[in-house]
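The other protein chains are all here in position, but one chain of the complex has been omitted.
By written order: A, B and C. Residues from 1 in each chain.
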Amino acid sequence: MSQYRVLIDANDEKGLVHKVSTVFYKHDLNILSNNEFVDKENNKFFMRSVVDGDIDAGELERSILEVLPKHANVDVIEPKKKNIILMVTKEMHALGDILIRHEAGELEANILAVVSNYDTLESLVSKFNIPYKTISHEGLGRSEHEDKVLEYLAGFKDIDYIVLAKYMRILTPRFVEAYENKIINIHHSFLPAFIGANPYKQAYDRGVKIIGATSHFVNNNLDEGPIISQEVIHVNHAYSWRDMQRSGKDVEKVVLSRALKLALEDRIFVYANKTVIF
Amino acid sequence: MSQYRVLIDANDEKGLVHKVSTVFYKHDLNILSNNEFVDKENNKFFMRSVVDGDIDAGELERSILEVLPKHANVDVIEPKKKNIILMVTKEMHALGDILIRHEAGELEANILAVVSNYDTLESLVSKFNIPYKTISHEGLGRSEHEDKVLEYLAGFKDIDYIVLAKYMRILTPRFVEAYENKIINIHHSFLPAFIGANPYKQAYDRGVKIIGATSHFVNNNLDEGPIISQEVIHVNHAYSWRDMQRSGKDVEKVVLSRALKLALEDRIFVYANKTVIF
Amino acid sequence: MSQYRVLIDANDEKGLVHKVSTVFYKHDLNILSNNEFVDKENNKFFMRSVVDGDIDAGELERSILEVLPKHANVDVIEPKKKNIILMVTKEMHALGDILIRHEAGELEANILAVVSNYDTLESLVSKFNIPYKTISHEGLGRSEHEDKVLEYLAGFKDIDYIVLAKYMRILTPRFVEAYENKIINIHHSFLPAFIGANPYKQAYDRGVKIIGATSHFVNNNLDEGPIISQEVIHVNHAYSWRDMQRSGKDVEKVVLSRALKLALEDRIFVYANKTVIF
Partner (left out) sequence: MSQYRVLIDANDEKGLVHKVSTVFYKHDLNILSNNEFVDKENNKFFMRSVVDGDIDAGELERSILEVLPKHANVDVIEPKKKNIILMVTKEMHALGDILIRHEAGELEANILAVVSNYDTLESLVSKFNIPYKTISHEGLGRSEHEDKVLEYLAGFKDIDYIVLAKYMRILTPRFVEAYENKIINIHHSFLPAFIGANPYKQAYDRGVKIIGATSHFVNNNLDEGPIISQEVIHVNHAYSWRDMQRSGKDVEKVVLSRALKLALEDRIFVYANKTVIF
């Protein structure tokens, strides 16, 4: 008996639920959970089912593909720990939260390594017996620095997700394309407000009464990738931007960990620069 | 072409989604939305689909019942305005919110009448050309008073929901049973905290930092019916219980209107003293 | 015995609390509540006290001014109902919420009139015996239309606040300057995200997971005035922009009424395009 997560997206047409559930039924699979969504604007059908039964993953995938319209995508995924890389700069809170969850066994993930442009967080990471790789950007152009990072990453056979846990450098298109929809970032504002540098300072200057954080997949436009999760907290006039920054950290780490969990559980579809999350 | 909301609950068994979606497919129905949930603890299957097509409601209901296990329930509901009665005492906020939504055409409902044990709110209600019936409880036992209310309600052919929009009297089991799962109440606390009288005073005395409101179906245990919706706001030491009461009103009215909307859209299943809401 | 709200802003210097509280003490005033804030960045001191005692407002104001540094502002305000004008276009929810609060006696305000560029909401407003003035913009330039509105407003002796309860036209600088820091708007987004037209559509297109509303004073940059209050709700992929709009209404009306209440209670200081709120 195996358990599978089945992720389907296809152009919508009548009968898709019927067709897919018939495949499950014929193969005597048990449906543990089932979610569907139709984006009427784009005529797009999304379905995520968790099933168990006595069948090979490849066979199940083929059986489903047969009943779907052209250009449909099917992923039949066996739940197992995914391989992730963390990238950080100097701040500890988001990284620390992930390390603790990892240590507690809460994450379906192996942390292959932590990569940073500083050695600041090495002493924390090494406590957990996780490789820490400092690749300084000092004296290097953006491209040169990224070459070194990419080269280091190339040493890992299989990377499912790269988590930017407050990695404060902008990635080039080349990097982003190499790991399309695999790079999860936390931006310390309620996007699309306050794109770019020092959003807490921007928020303070604007006099907002709520601040937030946004986790998103990285694409080639700064802070404009598909949003996975957002959260906010109330502030008032008595908050300096440093106070906002301090309070914001609690939101940032929760939002990033929430996004990572959704990704590790294969709950996210990306399309049209948005996410469908079951 | 008709649109239907199909609500199904049944003992869970393999293939239910397949069987139901096959019925939809055979009748050439278009699925506009689809939600399922299996309560594993109670082995109970819930499904709500919105479909459109060229079929008679009774026929659709029979076709679905045929493929379901014994003791299953199917409701095929054609969306239309439901008939509701509002019951109030003296406070205006929850009633006023519903009246404005009704006036704005936001509610799928006809307000048949507003019933109160005081005439305080008559002048507001009469502005909207809605019957207002004062049935004073002065000098009457609980049962006698309720007799009069029940008698008045009996004059309406069809009552889908009775909304207690801050009706400050306790209903007897006889009343509750006459309108089982049809009476929606707003309780001005975050249930199950602060059951009973003056929950804001109770909350103040306990020194809580958050207060809330709870909408629920009424059953025969005070404030213990199935919960539909809850919401909270933060408070602090500077709030008197009167301040809590004032601030709480905004939560109360939003939570009650939210529950009413869910009921009017046939989104709520009640079982095991809980709700499943799609 | 009179009660006063005392609002002070001044350049900060040592001893201000001492000096002001000494004035209160000498005049044998009772302090009911007291709030101070120093904006260190701008070296600005803010204080709001509620006091009661046997003194004339003008005398109290002069006594306080004497102990403050140059260029300080003091307002000694006797709590009473303020005069407000509501401006609307076609949507009922924000207007209705204010009308019900007014009817319930929750607002320290007289609604002098409701002004609109359409007659859509006249039937609602007239239920409450409040003057409704339709000033159509059809066939008029922005300036011509505003002339007519300003002319109508000029007929009122004393206007404390103008509340834009979903008034969907942009005011010219002339109008804004005529009522500086007296015009309260509700913008249906979490500013500064989604400035301008149809923010729900913008939010939908961006795929956000949270939407919000912002009440603010109006200045001459569209949606960029000092923020008074903000609130948000969570949404997901299943929300169309129409769903966001519907759900957003509940946030809009609460946020606007909250801002209005703060203004009516003289709790807001405006400076540096921000608000200090006690």
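Note that in this section contacts are C-beta pairs under 8 Å (C-beta built on N, C-alpha and C of every residue); 3 or more make two chains touch, one makes a residue touch a chain.
From a predicted model like this one, the values you see are computed outputs, not experimental measurements.
Colleague: Give the residue, chosen from B:23, B:64, B:114 or B:191, that touches the chain omitted from the document.
Modeller: Touches the omitted chain: B:191.
Colleague: Can you say which of A:72, A:124 or A:195 touches the chain missing from this structure?
Modeller: Hidden-chain contact among the options goes to A:124.
Colleague: Could you list which residues of chain B touch the chain missing from the display?
Modeller: 37, 39-41, 190-194, 206-210, 212, 226-232, 236-238, 240, 272-277
Colleague: For chain C, which residues touch the unseen chain?
Modeller: Contact residues on chain C toward the absent chain are 14-15, 17-18, 21-22, 24-25, 28, 30-34, 36, 38, 234.
Colleague: Please give every residue of chain A in contact with the chain that is not shown.
Modeller: 92-93, 96-97, 99-101, 103-104, 106, 124, 127-128, 246, 250, 254, 257-258
Here, only the chains that are shown with their structure count from here on.
Colleague: For chain A superposed on chain C via Cα atoms, how large is the rotation, as a multiple of 5°?
Modeller: Value: 180 degrees, nearest 5.
Colleague: For chain B and chain C, let me know how many angstrom lie between their CA-based centres, rounded off.
Modeller: 35
Colleague: What is the distance, in whole Å, between the centres of chain A and chain C, each centre taken as the mean of its C-alpha atoms?
Modeller: 40
Colleague: Two or more other chains in contact with one residue: find those residues in chain B.
Modeller: Touching at least two other chains: none.
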